[in-house]
Structures are given as C-alpha cells and as structure tokens.
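One structure is given here, and the rest of the page talks about it.
Left out: one protein chain. Kept in place: all the others.
Chains: A and B, in written order; residue numbering restarts at 1 for each.
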Amino acid sequence: MKPSPVGYSRPHSVAEAVQALASLGPEAKVLAGGQSLVPLMSLRLARPEHLVDINRLTELGYIDISGSNVTVGALTRHAGLLASTAAGRAQPLLAHALRCVAHPAIRNRGTTVGSLVHADPAGEMPAVLALLGGSVRVASGRGDRVIEAADFFLGPLESALEPDELAVEARFPVLAPAAGTGFAEVSRRRGDYAICGVAVLASLTDDGSSIRQAAAAYLSVGPVPVVLDLTDAVAAQPAGDRAASYAGVRELAAQHLRPEGDIHATAAYRRQLAGVLTERALRQAVAAAAARIGGGRS
Amino acid sequence: MTGEELHEVALTVNGTARTARVPARRLLSDCIRHDLGLTGTHVGCEHGVCGACTVLLDGAPVRSCLLLAVSADGCDITTVEGLAAGDGTLSPVQQAFAECHGLQCGFCTPGFLTTITAGLKANPEPDDEQAREMVGGNLCRCTGYQNIVASVHRAAELTRAAGLAPRPGAPA
Partner (left out) sequence: MSSLFGARVQRVEDDRLIRGRGAYLDDLGADALAAAFVRSPYAHARITGIDVSAALEVEGVAAIYTHADLPDRLGQPLPLLIPHPDLTHGRTPYPLAKEEVNHVGEAVAMVVAADRYLAEDAADLVDVSYEELPAVVGIEAAREAADLVHPDVPGNRAANSVQEHGDAAAVIAAAPRRLELDLHIERSASTPLEGRGVLARWDEHAGQLRLWTSTQTSTGVRAAVAARLGLALTDVDVITPDVGGGFGVKIVHPWPEEVLVPWAARLLGRPVKFTEDRREHFIASAHERAQLHHVTVGFDDDGRIRGLSVRFWHDNGAYVPYGLIVPIVTSTQLLGPYKPDAYRVEFDSLYTNTVLVTPYRGAGRPHGCFVMERTIDAIAAELGLDRTVVRERNFIQPGEMPYDQGLMFQDGRPLSYDSGDYPALLAKLKQLIGWDEFAARKQAAAAAGRRLGIGLACYVEGTGVGPYEGGHVLVETSGKVKVATGLTTQGQGHQTVLAQLVADELGVPLGDIEVVTGDTRRFGYAVGTFASRTAVMSGSAVTLAARKAREKALRVAANALEVSADDLVIEDGIVHVKGDPDAGMSLGTVAVLSNPLRYAFDEAAAAATQFAGGGDLTRPPVAEDDEPGIEGRAYFSPVRSTFASGMHAAIVATDPDTAEVTILRYCVVHDCGRLINPRIVEGQIHGGVAQGVAGALYERMAYDEYGQLQNASFMDFLMPYVSEVPRQIEIDHLETPSPLNPLGVKGAGEAGVIPGAAVLAAAIEDAEGIAITSMPISPSDLFELRRGAGA
C-alpha cells in the first residue's frame, strides 16, 4: 500500500503556506501530523496532487492559556497538549479526552487542530470543541477568520474550511469556577475509535449543592458531533449525593439521538451506550465541579 | 523511482548522519529499510495500527509508516539497530526481552523495543497498569503479551541495577 505520486512543498511561514494553498488549488492538502492523511494516501483513498507540509512552522507549536481560553497552535501535537499541566488545570476536559485518542505513538505526531479539521465524527476533540463552544481561527490569502464550533463541522470528514484556508489555532474555553467536566467512551479495543463517547460540562449553583446547568456532546452518534442540553433533565438535582439518580439523562439521550449501526455495533446498542455514558460522564462532571468548589484540586 | 521529483533528506540515524534522495511519497519506513538499508524496523500494516514500524523521532515513538521521509528531514531517528551500546552490549530493554521470552517470531519486537526504551526513559518505575499502557499500542500475534509486560518490568529492574535510570526529577 503505497501512496500515489504527489507534489510537495515545505513553507517556512504561515504566509508562505497560505500562498501555496492559494496557488495550488483544491487538489493540495495540508500535511501536519499526517496520522489520518498518510494512511488514506497509502490506501490510495486520498490522492492529493500536492502536499503543503507545515511541520516547519514551529511557531505554531504553542499552547496559550488566558483567563478565557486554552489556545492551541496548529502544530501542537496531542501529546504536547496532554502533557501540559497548565492546560490540564485550565480545562481538564482536554486531557481527559486526549487520553482516549488512539495510542501514544499516534499522539506524538498527530495535532489537535489537525484532528478538528479532519472532522471525524468518531473523533474525541471535535466533540470537545463543540461542547465547550470553542472556535478555530483560519488564515488564507483573503485574511483571517474565526469559525465557531457550531459552524465548523459540516459533515463526516468535512469541516467548514475552504480549500485555500489553513487552520492556525483552536480555542477551547477554560473551565468556569463552579463547573466540572466528564468524559466517557466505549470502544471495542483500547485506543480504537469509540463506538460511542460522551463529553459533559456541568455547572453547579454557587454553593455547590445542586446542578444549575449541564450539556453533553457526543461522538460516533451522528455525522457531526451532537450537542445536547441536559439541563431540563437534571436542573436542581442534588450535586453532593452519590446515590442521586440522573436516569433522566438516559431518557433524553435516547429521545434525541439517532445513531446508526455498523459492523461493530447496532443502532440500538449505541443508543443504550449514549444513555449510560451520559449518566457516567455527568456523574464525573458533577463530582469534579463539587470538588472544585470545595477547594480540592480540579 | 524515475520521473518523480526527488528531495534531499538529511537524517541523523542512530547517531550517524545519513542522507537519501527520495520522492515526496516515500514513506519513512521504506526509506529506513530500503534507502538506508536498516531492515530491523518492520512493516506490518502500513496504516499505523500494529506499531511494528515504530521508531524514535527526536526521542518520541512514532509510526514510521505514517510519516513521509521528507517530513522527517533534519530529525534525529533511533531504530532498533541503535539500541545496543557501541561495543555491542545489549540495552536493558533488549536484555529483558531475551530473559523473559518476550519474543517468538520477532517481527513485532523492534517496535516494542523502541517504544519501551522511550517509555522507560519517561517513566523508569512503571507499575503494572503503566507497563501495560506503555505497550498498549503495539500488536503482537505470537506471545499473547504476558511475557512482553514481564519484559517491561524486568527492563526497569535492569536499568535501575545498571544505575542507568535518571534520578526522579532529573532531566532525562
């Protein structure tokens, strides 16, 4: 399985990269981590005419943490973001989800921004971006623009990027003081694409006694990440009580999600998982939020 | 490979400067094996799942079948051939595999050896869960993994015994 012939350039600046994309046209693809693109090329399922290799753009390998966002540059590898304790403190969901992305060798090379652009509905990071309401900044010869998460994922493996655009960074909102996150997924083998995965963001009342608001984002249940508002099913539910039943979210998930079946799982099973995992992830999120309020490490 | 544009690739492989002239589509795995003649790195799937092709790129394990050689230009690569000492002494990881019967056909082994070498550098005293995590992304069809996990623990022991482990907190 060898790739078909392809042209290649390795720009030294974002401007050069963007210029290359503009002149090469839609048959050019950006090569960053390559963990998704290269196997597709080896299988000859992808036959780009030209690759624009951005691995020299080391200035894009940053992780910036501000009061509002964790901002990740296009060349930041999954492994780097996972290892960042500062990022982990500012937005714990990032590390929690990243730990489920493939295996370490893939994470050493694959980029988080790249996985967002790849827009695999079974990917963890698109769901995280969607849940947190993050955004992606893209550059082109026509200037920069910011695409909000809600507008970013158009379909399976289809992002809102134009062919001449280069994604340069992604912004993940940080965790609010009275909030917590959870993440749960089930895959056939450890490290495989999830059969179903759920990321949850929950906020508690200021005194931490009950849930004020909650939302969940799902992977592998639709053509794009699906975000559900769980608030109705959990509002005012007690937060400190481990025995509290959040069974209502299972109902909600079952009602609103329409997953499909494939060789690994039936649609009904996916729906079952969605419900179960929503509850599990919600529990994690509530406990994390309670601990955060209680002054514990989050 | 005639007719295609060739690119100069300069790599440091196992401490030695090497060069190759390859088309852009040349996979790093093929470059290492056929252009540089280092056939110790094996190819099991060419879609990044089996890990047999794992090499260390600037010290970090990566799938060489998922990298284009041109993309690795200027990088530092360690393959299985670079794990033993200059005088031929086996590294603790290699030694452990021999002691623990951690290999049978040996095809997946180079990928495990490089992966564990880097893994123990980052975490010299893995507990059982961490040892499994360390080898969790490589496939083996022969051993059923039992002796591979044992090899990780033994390698950690041998590294400590040889005084090779970095002190906790010290730079690796």
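Note that in this section a contact is a pair of C-beta atoms (placed from the backbone, for glycine too) under 8 Å apart; a residue touches a chain by one contact, two chains touch by 3 or more.
Computed from a predicted model, the values in this text were never measured in an experiment.
**Q** So one chain is hidden, and I want to know which residue out of B:A20, B:C50 or B:A156 touches that hidden chain in the complete assembly.
**A** B:C50
**Q** Which of A:V14, A:A46 or A:V276 sits in contact with the chain that's absent?
**A** Answering carefully, the residue with contact to the hidden chain is A:V276.
**Q** Touching the missing chain, which residues of subunit A?
**A** Where subunit A meets the chain not shown: residues 1-5, 43-44, 186, 188-193, 195, 263-266, 268-269, 272-273, 276.
**Q** If the missing chain were put back, which residues of subunit B would it touch?
**A** Residues 1-3, 23, 25-26, 33-34, 37-47, 49-50, 52, 79-81, 83-84, 90, 94, 97-99, 101, 103-110, 113, 128, 132, 135-149 of subunit B touch the chain that is not shown.
To be clear about the criterion, only the chains that are shown with their structure count from here on.
**Q** Spell out the residues on subunit A that touch subunit B in their complex, using ranges where they run on.
**A** Residues in contact with subunit B: 1-8, 10, 31, 34-35, 38-39, 41-43, 51, 53, 55, 79, 102-106, 108-109, 190-191.
**Q** Along subunit B, where are the residues that touch subunit A in the complex?
**A** Answer in residue numbers: 4-5, 7, 23-25, 27, 30, 46-48, 51, 54, 57, 60-63, 65-68, 70-71, 73, 115, 136-137.
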